[in-house]
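Each chain you see keeps its place in the complex, though not every chain is here.
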Amino acid sequence: MYEELRNEIIRICRLSYDRGHVSAAQGNISARTPDDRGIIIKVSGTSFATITADDLLFVDWEGGVFDSDSMAPSTRQPSMELRFHSWLYPLDDEIGAVVHLHSPYSTAISTNCSSGEIPLIASEARTLLHRVPVIPMYPAGSQLLAEAVHDTFVEDGIMVAVICEHGPVAIGRNLQEAYNHVDNLEHNCMVATYSRLTRLVGTASI
Amino acid sequence: MYEELRNEIIRICRLSYDRGHVSAAQGNISARTPDDRGIIIKVSGTSFATITADDLLFVDWEGGVFDSDSMAPSTRQPSMELRFHSWLYPLDDEIGAVVHLHSPYSTAISTNCSSGEIPLIASEARTLLHRVPVIPMYPAGSQLLAEAVHDTFVEDGIMVAVICEHGPVAIGRNLQEAYNHVDNLEHNCMVATYSRLTRLVGTASI
Amino acid sequence: MYEELRNEIIRICRLSYDRGHVSAAQGNISARTPDDRGIIIKVSGTSFATITADDLLFVDWEGGVFDSDSMAPSTRQPSMELRFHSWLYPLDDEIGAVVHLHSPYSTAISTNCSSGEIPLIASEARTLLHRVPVIPMYPAGSQLLAEAVHDTFVEDGIMVAVICEHGPVAIGRNLQEAYNHVDNLEHNCMVATYSRLTRLVGTASI
């Protein structure tokens, strides 16, 4: 079942990997099923570098785990971040996808944001992302992390936030939109890094 | 109509995205039609990551908007930067294309150019680009921005300029030429960034 | 013989090159044969940019060198780092592959680690890699280097280490797993570099 959606998840996984948003050992992506019975999410430990549609599980809203093709109950373990993924969808019926990546410039800047926000310096990030909070660092897979992620997205208009030392989490109406928020943020953080750097070292005169 | 030109726009969009000149949420490119009746430009909000020839509109010199294939009037919204695109073509009959990207090193350096120009340090940029002004930052899509972009290109010999905190705008006889100016500038800005950095930290002795 | 394993080595070589873990003149990768008679490793001097399955030799545990397809004795020279590759497999029957790359951020950080360890700042690296020692720099191909690499991996739980000024060495149950350790480490070192940099130049306020 859900063949189209599963293929779209795989496409966004490969795109995320090819663009350098994750290493081969990182990241997870989920999407709400069109019938709104639950979400599709990957098996724990699967690499974006080699993932196929067979590595995707269906998890219903009660936490039941099924093979996403045959819909038979499965004993395979969903991604360790299932908790924060599944807690975000109830916030808004419009949320169709959650994309969590480890984009390096965004993650690096998150370690130094005493103000609790990523500085938005590039024009398109300011226009499209409004405000990007930094979520405090809790252990990967913990309930504390899931609560902190959930509480961050309760605020209206938050589309992407960054877990400190860990990486961005974005919501979107669909997979491409959630991915685009992360890609836009990472571009902004790359610009911010080199903007600060060229301010430090000076570029006005040669 | 304009099938060849529309395919060329798509090719340059994908190239821009693959080379990292834009994130999946950014950028716009236009081209003058061979019959000089107007320009082809993308629908507002379309991502370079997924754009197809169906996402391109024809806009005539009076601002009429048409489907670029059927040429039927269209209610779809052209790119929010249509204004500065369409104002550049009348400056010179030779201008066949306008490429606006968010190239990160160029954008970063633009935030620190008190002299109002991007420093040209790399040989090929000095040879081919002569002078690259920084355009003051006005809101994306605003008339003020369109006026500032227009006024910058009135000066003879300007082929590319950078909107502060936003990114490069280039003109060219065709799409590849305009793209090449941006690519050359971005290479220069990457060299300038690391040149200043290695000057700061020292490389002469190990 | 060993066609599947040889193809997998070629796949990981190309992946390593495409992801920027090596230049066209660098790196070597080996894998234990399924029959545990020895390892497959590349011919000395072959570039990852152009390597094919014909460039792979079989070396048995006694050091005999054979063509890995025909299994005829070969006079071709195995990689100059054969010594440290072949010394790692006897440490644990579970080691199926050794991946040695020159990942630039990891190599750069290794030159400044007075504490003898790579700082693990990114969440997934801390979770999956535990501890990443820096191995002192000895001449490429030397017995001293092979001994230092061997002695580092004697410690339980070490999956990847970095030879100072030279690059990472990882072990894994298979090629993809060993590669993933290097990819995860390189991502961490990229984050660590830009984390320190943005701390230096400041990002909290614009």
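Going in written order, the chains are labelled A, B and C, and every chain counts its residues from 1.
Simple rule for what comes next: a contact is a pair of C-beta atoms (placed from the backbone, for glycine too) under 8 Å apart; a residue touches a chain by one contact, two chains touch by 3 or more.
In this text the structure is predicted, and so the values were computed from the model without any measurement.
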Overall copies of the shared sequence [whole complex; 3 in view]: 4
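What we mean here is this: only the chains that are shown with their structure count from here on.
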Given chain A and chain C, the chains that contact each of them: none
Rotation angle (°) superposing Cα atoms of chain A on chain B, nearest 5: 90
Whole-Å separation of chain centres (CA-atom averages), chain A against chain B: 29
Distance between chain centroids, defined by C-alpha means - chain B, chain C (Å): 42
Multi-partner residues of chain B (at least 2 other chains): none
Complex interface listing, chain A residues touching chain B: 15, 121-124, 127-128, 176, 179-181, 183-184, 186-187, 190-195, 197-206
Touching residues (chain side chain B, partner chain A) in the complex: 22-26, 47, 49-50, 102, 104-105, 107-109, 111-115, 119, 121, 137, 140, 163, 165-167, 192-193, 196-197, 199-200
